[in-house]
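Note that one protein chain of the assembly has been removed; the remaining protein chains are unaltered in position.
Chain lettering (A and B) follows the sequence in which the chains are written, and residue indices restart at 1 in each chain.
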Amino acid sequence: MPDAKLVGTNYLPPDHIAKVTGRAKYAEDFRADGMLFTKLLLSPMPHARVLYIDKEGALALPGVKAILTADDLPDLNGAEKALTNEPLYVGEPILAIAAVDEASAAAAIEAIHVDLAPLPFVVDPLDSLRPGGPNARRGGNVWAAPQPPAPGAQGPPPPPATDLVKWTEADFADDEGDGTRLPMGRALEEWSFGDLEAGFTDADLVLDETFIVQSTGHHPMETRSAMAYWQNGKLYLHASTQSVAATVAGVARWVGITPADVVLICEFTGGGFGSKGAGAVSSAIPALLSKKANAPVMMRISREEESYIGRARTNMSGRARVGFTKDGKITALDLFLVQDSGAYGPMGDHRSCGNAASLIYQPGAMRWRAINVLTNTPPRSQQRSPGPMQADGIMEPIVTKAAKQLGLDQVAIRRINAPEGKAIYGPAGPNGMRPHVTSAFVKEALDRGVEVFGWEARKARSGQRRGPKVRGIGVAVGPHGAGSVGFDSIMTIRPDGKLYVQSGVGNLGTHSVFDLARPAADVLAMPWEKVEVIWGNTGKHLPNTCLSVGSQTTHAMTRANHAGAMDAKRKLQEIAALDLGGSPDDYELGNERVYRRGNPGRGLSYAQAAKRAIELGGRFDGHSVPEDVHQITKTSAAALVGLGLMGVAKDTFPRDGNTFSFVVGFAEVEVDVETGKVTLVDYLSVGDVGKVVNPRSLMAQLNGGSCLGIAHALCQKWVIDPQYGVTLARRFHYNKPLTILDIPNHLQATALDLPDPETPVGARGVGEPPVGAGYGAVLNAIADAIGVDAFRRAPVTADIVLMSLEHGRRMHEPLRTHL
Amino acid sequence: MDPVTRRNFIKTVIAAGATASSVGYLFRGPGALLGQTPSAPGAVERLITLNVNGQMRRVDVMKQETLAMTLRYKLGLTGTKLGCDRAECGACTVLIDDVPHYSCSVLTHTVRSRAVVTIEGLESPTGELHPVQRGVLDEQGFQCAFCMPGFIMSAVGFLKVNPNPTRQELAHGISGNLCRCQDYDKILTALMKGVEYTRGASNA
Partner (left out) sequence: MAVIRDVMPAFELFQPSSIDAALALLDRHGASAWVLAGGLDSFDWLKDRIKRPSAVVDLSGIAELKGVRQAGDGLEIGAMTTLTEVVRNPIVQQRYSILMTAAEAAASPQIRNQGTIGGNVSQDTRCWYYRAGWSCYRAGGNICYADTPTAINREHAILNADRCVAVNPSDTSPALIALEAEMVIRSSSSERVVPAEEYFVGPGVDITRMTVLRTGELLTAVRLPAAWAGAHFYFEKVADRNVWDFPLVNVAAATVMSGDTIARMRIAVNGVAATPLRLPAVENAVRGKKRDEATATAAGELAIVGTVPLQHNGYKVPMLRNLVRRAVRGTENSWTS
């Protein structure tokens, strides 16, 4: 590892001045001559077929320029399109109108008559699984299990298929008779390892509990507004996306053009949290309307529209039977999940939920079963910690209950089950082996947290009551996949002596878009002032880049840029050796020069080396690039040829294991037993997230991610009326995102800063693991305060708490979703 | 599976205790058409002068136009963000006569003869950042920063009333602003740094 001067230190991101002055331009901040505005006609029904659209009245209105319907969009092989002729949820866009202003577009929408034939619909997944229950789609009610590709199969995998599954009355007949346990009928997906029955036999305590993890809207502050125009046959799209380089392919597919004809501009993204992973399918609307109207088109998405098309967390109802030894070790885990994929998908949260449960609790034996149900509710997408966060929700109340029954400390029971080192998780792969992680230091994180949080002192007052306020403490481990491999980097050292790093990462506030240049600069001993990061516009020639989702970016792109910088370094050394004699290995880097070891005077400045690279051409200035880089990278490199010395490489560093990060959350709450109100008093997160690249941003990720989990424990929700299939919680005061006054005014966060051994920079991702930690820790703290059986759903709002305390048992509807 | 007919759907709805108008509300009867009726006697005139960031700006404003839309679409001041357009998130916060308001929920016609300051108006004429902006810069407050202009304007407005707040008081002062990155902890740290700088600036 090179001297890490920049990695591990704070810095001012180069975009920050633009942000604090309001000059940062997000998608809706762009204007173009003759720009039209579009408004959407949304489905009023949860499931219907468009029979006829009368556009005459709308077209006759002044200022109306074009109307776009689903018929104008390319077929996506059954996948979600930006507009539909068969709306599958209330709020799904049916058509869009472009007009000279929003008032005209809105009036034109009102002048449209759509004849809809209603179709059966369902809001709650269990209702769809009941005998005779409605199906969300005409083709079925569940997603079939994905099929492994046939041996020797070529081309893309087949599109996901729906299936029809109904459970029996017997499946719904609750063995306990109180309707509080999730029925477990036929599951379409299943895996297991170990001897489950032996595990339960060996257990001293077996618990069987159900938990309902709610859905919530992602609701980034910036909605998915977009503006589009065409120039010389190319689409210029100002969109809001988490990823930049990796968004182009999707846009091209949605619009029906080749990726080479897409220029995506997104220098600033107002948040995504998984809802804008590879952009938004709705961006096809301004793109195609612009083509049709032959004018730029702005699509301003309202907050209510964002409630419909803006994506939501995959809600999950889980039932777990868990066996514990006397000392708390989990011997067996039988996990059953009913996942609600909404109207589209299929979502895979259920799989990552199962993997996460197997990872953080390290059961001796485990079975995972799941069914992935379609409902006529707004589309889901991965939301910050998709799956692992649900695992925390489903599992943590059980582990806490076991700790209470076994007389164990909450930390102790997590510690005895915690993953360690190259911990194994999940089911066996095709090679018969169960996968393992690159590294895990969860026990160290638990120990650190006990010390920093003052766990023992807080434990002494937990359960104590002062007036109507009772205290409780909780801890939980949030895991998440935290890094991918195999992406590319391009950087150039130019005759001005500066290092230009092409960054294809989205700028959604994590700063990974700039962080990735720091290890590159370290390798090249380049001062940060001489580093220019080029980002936010695919017209600026970006390398093949991972999606900025799944906490993978920091890991993936520090590796790729480490590789690219090593390539640039080697070229500097080779040029020096060519010009000044000796072998490349005789040269080292420093003071913006490449020089003979021990003789700093004998060398070239980076500026000189850049000029020489251009003169030499070939691989030195990008005329030829390594064979193994992606075609996207080759195309971009070709456009940067001759600008300077080019470092271009694919990340081929070995990696033993899959990269995961872990965050441990510690929470203390105060519950008012007279009002049911829960107040979070204190919170600490401890990150086992590898080498720290950007300390200040890392702490912000830990705190921000924790807050999302805290919000899910305390207040955030969404609500759909089951009778009409209509989203009721369309407004913030209905769906209740966390405010600044819902958390203590200081959050604590710390990181172990232990490098991951399987990546050259040592860094792992951090965005997601805090979410499950926050969710689980707060749920556990509430349970600690008022009893481990007080609730089995989230958010744990005043009504749930108060009714439980009032009646001495849970009173909330046990199995219903979307409340 | 056969699609159910509209008639059946409506029947179901009626049987469930609703009426056909539950569908009808979504396809409501004709309403007022767009456009702008000519000003009636005693009504406001469209062409008005606004005082924005210390400049007098002449602008043609529809009667129903909100200040946020005027700023963003007529005056080119896109630093003021629309997060919800419903007075719930604070991204559009501007100062009107030094007081923070949700500009999405202010009719532009109501701010004639009042002083509007947006994020673009905080820098000094010589281009120096406002102390609160400097605090945010130095502490790297905010992540995606879409909410940042609104938060900064709320803080600047709050400091005019309470120039020396505690961290908790400041949290209350800016509590009308949402951050979905939920970077609240660092936002408070950054804005408290801005408080410190503001105090320093006013003492100087």
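For this structure, a couple of remarks:
Here is the rule we go by: contacts are C-beta pairs under 8 Å (C-beta built on N, C-alpha and C of every residue); 3 or more make two chains touch, one makes a residue touch a chain.
Nothing here was measured: the structure is a model prediction, and the numbers come from that model.
Contact with the chain that does not appear here is found for just one residue of A:302, A:608 or A:635, A:302. Across the entire complex, the residue among B:75, B:106, B:122 or B:137 in touch with the chain not shown is B:106.
Counting the whole complex, the residues of chain A in touch with the unshown chain are 39-42, 44, 102-103, 105-106, 109-114, 302-305, 465-468, 672-677, 715, 719, 721-724, 726, 728-730, 732-734, 736, 738-742, 797-800, 802-803, 806, 811, 819. Within the entire complex, the positions of chain B that touch the omitted partner chain are 16-19, 21-22, 24-37, 39-40, 42-44, 62-66, 85-88, 90, 93, 99-102, 105-107, 109-110, 154, 158, 172-176.
As a convention for this text, only the chains that are shown with their structure count from here on.
Centre-to-centre, using mean CA coordinates, chain A is 28 Å away from chain B.
Against chain B, in their complex, chain A makes its touches with residues 10, 12-13, 16-17, 19-26, 28-29, 31, 44-45, 49, 61-62, 103-104, 106-107, 110, 113-114, 116-120, 135, 138, 219-223, 268-271, 273, 300, 302-303, 508-511, 696-697, 699-700, 703-704, 707-708, 711, 723-724, 731-733, 737-741, 743, 745-747, 749. Those residues of chain B lying in contact with chain A across their complex are 1, 3-6, 8-9, 16, 18, 22-23, 26-27, 30-31, 33-35, 62, 72, 76-86, 88-89, 91, 118-120, 122-123, 129, 133, 136-137, 139-140, 142-149, 152, 167-168, 171-172, 174-175, 177-188.
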